[in-house]
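This report concerns only the one structure given below.
Only a single protein chain was left out; the remaining protein chains are all shown in position.
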Amino acid sequence: MPEVLFKVDLTKPMEEQELPGHNRWHPDIPAVAAVNPGSVFRVECKDWTDGQVQNNDDPSDIRDVNLKRVHVLSGPFWVNGAEPGDLLVVDILDIGPLQGAEWGFNGIFARENGGGFLTEHYPEAAKSIWDIHGIFTTSRHIPGVRFAGITHPGLIGVAPSHDLLSTWNRRERELYATDPNRVPELAAMPDPNSTVLGSLTGAEYERVAAEGARTVPPRENGGNCDIKNLSKGSRIYFPVFVKGAKLSMGDIHFSQGDGEISFCGGIEMAGFIDLHVDIIKGGMAKYGIIDNPVFKPGPVEPRYSEFLVFEGISVDEFTGKQHYLDAHLAYRRACLNAIEYLKTLGYTGEQAYMLLSTAPVEGRIGGIVDIPNACCTLAIPTAIFDRDITPR
Amino acid sequence: MPEVLFKVDLTKPMEEQELPGHNRWHPDIPAVAAVNPGSVFRVECKDWTDGQVQNNDDPSDIRDVNLKRVHVLSGPFWVNGAEPGDLLVVDILDIGPLQGAEWGFNGIFARENGGGFLTEHYPEAAKSIWDIHGIFTTSRHIPGVRFAGITHPGLIGVAPSHDLLSTWNRRERELYATDPNRVPELAAMPDPNSTVLGSLTGAEYERVAAEGARTVPPRENGGNCDIKNLSKGSRIYFPVFVKGAKLSMGDIHFSQGDGEISFCGGIEMAGFIDLHVDIIKGGMAKYGIIDNPVFKPGPVEPRYSEFLVFEGISVDEFTGKQHYLDAHLAYRRACLNAIEYLKTLGYTGEQAYMLLSTAPVEGRIGGIVDIPNACCTLAIPTAIFDRDITPR
Amino acid sequence: MPEVLFKVDLTKPMEEQELPGHNRWHPDIPAVAAVNPGSVFRVECKDWTDGQVQNNDDPSDIRDVNLKRVHVLSGPFWVNGAEPGDLLVVDILDIGPLQGAEWGFNGIFARENGGGFLTEHYPEAAKSIWDIHGIFTTSRHIPGVRFAGITHPGLIGVAPSHDLLSTWNRRERELYATDPNRVPELAAMPDPNSTVLGSLTGAEYERVAAEGARTVPPRENGGNCDIKNLSKGSRIYFPVFVKGAKLSMGDIHFSQGDGEISFCGGIEMAGFIDLHVDIIKGGMAKYGIIDNPVFKPGPVEPRYSEFLVFEGISVDEFTGKQHYLDAHLAYRRACLNAIEYLKTLGYTGEQAYMLLSTAPVEGRIGGIVDIPNACCTLAIPTAIFDRDITPR
Partner (left out) sequence: MPEVLFKVDLTKPMEEQELPGHNRWHPDIPAVAAVNPGSVFRVECKDWTDGQVQNNDDPSDIRDVNLKRVHVLSGPFWVNGAEPGDLLVVDILDIGPLQGAEWGFNGIFARENGGGFLTEHYPEAAKSIWDIHGIFTTSRHIPGVRFAGITHPGLIGVAPSHDLLSTWNRRERELYATDPNRVPELAAMPDPNSTVLGSLTGAEYERVAAEGARTVPPRENGGNCDIKNLSKGSRIYFPVFVKGAKLSMGDIHFSQGDGEISFCGGIEMAGFIDLHVDIIKGGMAKYGIIDNPVFKPGPVEPRYSEFLVFEGISVDEFTGKQHYLDAHLAYRRACLNAIEYLKTLGYTGEQAYMLLSTAPVEGRIGGIVDIPNACCTLAIPTAIFDRDITPR
């Protein structure tokens, strides 16, 4: 087992860990450890909510979750020699649950506190608990399915530069300001409440807490991409924006469907990640990797050969209004079509919604130019069910 | 070889074929043939433009294409016994180019005449010709790549009911009317010019030509979905809206990348499709398949195990403006990131754009809930290149 | 479509074709055509028996087959510039049935005339006819299964040198002579009866007919390897033994299981192959490819993810006698175990035997060192059945 550079105690909140992590993006959060290019190390992570959700049947913890606390991250790790303009090469050598904590949760956030992709359809909080049996998972809340996870860090990224941070805060505030009272909100703004910033204290803590970008969206630094295929064996090429790169991670999903549609989220769990890091000097310009990370998926994703695929187009399901090449809407319609189908198998809408958010379903952009309809697809691997679900 | 129910002569326009097809959707276009459930038959198809593009190096035919002529379809086929409320089950048993016409084209439409996903970046017309060698294709216009196609009908669908047709025309006109002078246009409206309607003539032709929905967008009837994985061996479940179902198809792609981003399009070709049809009586209600077709992909898609994956987020590349969970924009950014990378390998932007539109690249919705950024990914199978393209 | 360099008329025997092929290996059989490195061409092939088996339910043609006639091959093709010591690089660009002949046969040879892997268990002749529907096949003689073929030439190879031919004839005669009266015979010896040798006539025909090696076994030149994965898109590297290489092929299988256990054989059919050829000068020594061809499989084999796997060990099923690391026997036991299982699903032993010979089952060498038992496995893709066949 590689050296554990970041340990977590699941009974304690992030600020009380031996090495406290952080839950905002800021270049001035101090590194917890320094590593050399070529080194291998293990990082333990708490679940993204810092332990707010319990392994029981009561969704009130989902309903009342404090979202200012998310995502509690492990890091940042300073990579010796990394400088702006380089590429940081990160291999995910292994990832899994912590021993003794082989379970995860999924849920539907209440519309008033978080929402999700289908919050207009499913505005009430719900919860499903998933038991992890080796490579497989099942849920007592969604019977009849069992699948192997494509385990991945929902969030992994490097620190932004001060300039990049300013850009983020500016552009997100402009969007937020267009409808500041919207529920759910349009963007999560910097907020010093519930903030954890590693070893920072005093005035420096106050400054960084006020400036630090929220971790919810994916951005130029990677971050909360929630890409399910960024799994075991993946190699990621991150653009480096600050000296030392300052790599952080968390939000481990035992499994997730493309889109993470319930927002809460995949099968959320505490866990470990084994990493190998390296540097390509000057790689950003050399390879044109400027605006976002690039990655190669690993070789051990679960293998499926039969899928049932649902299509959706960009016509609003409530009003019938035609939208212009709107892939968000088209994917929502594909998800809703899948849910209607799953209901004919006996699932409730909420169960189906959580299943699409947790199982390894594939969300594709089919056609994005056929004016005025985008066409997106949702593909469900049929082998996750304990019976044949195809139409006869 | 199954019986050929629809033959095409590539030297003649669609209206002069032995059985003329059609290029509008309308329930009153007469069927060209009737088939029984359980039957197998072959349908030949012209390319979607009705032969407007030549196998040469001059993109002027792309630039000047008459888009009112698209998509010339083969059909409709009447399926005996099919009634509204049923599911029409269509198996694509085989598909390929016509003998002696083993080539296809891709192009970039001019912004003033068609446009495409990246028309603001690449507003000029361009063309690439693809030679088909058995399961593989190469292009003299994009050197260094060779791949096996996932051949599919870009367009396959059933006739709408009169009601459904009215809904389409209404909702699309409402969108169109919000900016009727936009270039490219927001939606393609009914237009009697260049219309082909099978055997209709006279007043009936005039009426249907005025009402017939354009074939460009995918809709409830399937239609121009441009889903690359709807390939050999797929089984599609169509909702039936009119007696006889009235199945039509065309726009065959030897290969296409997810999104068909250049709009012109995949590797466009004339070809044949072998079909098997069947009916599930009352299947729409039984399986909740109401709003769009559902399908099972076939088993012989090309197999890749290594990909280079590009991410994109919903921040406008020109203005830096933040958009809210906009998957269209996020996928555009992912495509642009991939193009920047491909440029470092020596391709022009236009070559890279056409490559992403033709090769079997996968477009995925990663995260669609992480406010305010959608995260989409574009995965390029690295084996299509004649050299190792990963960063070193 | 590429130029057809070898056409077949299915109503005529091989010697009456426009260009007669051959059914023996000999360096002095004249080439039917010369091709340049880099060229693409089509070759049509008769089925391996030269049309002796009919599309009906009567197995008497299988029982009475003339095996001295097999395999009728198309070729040889002279590759300009190829010389001993080179590698001949052959791409199988496409392969399929001839139009109008979309069917194939499988059978069990009688023990007295051909035999097969399980001839002690199934000594009587049997036949199954397989209808080809695009990428799929079904048989009226083996209900409940439908699968996509991994179509391949059972036989493709280059001409031996005179020396190599002498080696073959010597070593096989030595084996044959150890039990010349065995039924089935231990090896097929040169036999001028039923011989076809292209354009050869007179004394030269007589000489070559007396010397020509039978085409039944695979050898250093490739030949009748019956490797199911040598399919569409494969690239083969043949050692070259004579000037011009003299490439021949035939014995097309729409599908075959590993081992081709019934001997008669896969789903045997007439068909076409599209080829691309090239040369690596001096490649035999450079790459150490001396004794047998090497190949890269193509990318479009049917994709399966669930298998039921049967094991076998090298203990004789009749006597209980222990054999030493005998993989032949171990695979036979695995096949017999699979047949016993398939019988519990309602198949006869003969049906199961023919199914294992035709469906894309995988035969693996598990352990070959665990004295005294070899362990071989037979993996059946479960998706070929129209029901769930796993134990419950």
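Labels for the chains are A, B and C, by order of writing; each one numbers its residues from 1.
Throughout what follows, a residue touches a chain if its C-beta (ideal position, glycine included) is under 8 Å from a C-beta of that chain, and two chains touch if they have at least 3 such contacts.
Fair warning: this is a prediction, and the values are worked out from it, not measured in the lab.
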Residues from chain C at the interface with the omitted partner, ascending: 87, 89, 116-117, 154, 167, 171-172, 174-176, 184-188, 216-220, 222, 224-229, 237, 258-263, 265, 280, 283, 286-297, 299, 305-313, 315, 320-328, 331, 333-334, 337, 340-341, 343-344, 362-377, 379, 390-392
Touching residues (missing chain, whole complex) on chain A: 1-2, 40, 92-94, 99-100, 102, 133-136, 148, 232-233, 274, 276, 298-304, 383
Hidden partner chain, residues of chain B it touches: 303-306, 383, 388
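By definition in this document, only the chains that are shown with their structure count from here on.
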Mean-CA-position distance for chain C and chain A (Å): 51
Inter-centroid spacing, chain B versus chain A (mean Cα positions, whole Å): 32
Numbers and ranges of chain A residues touching at least 2 other chains: 305-306
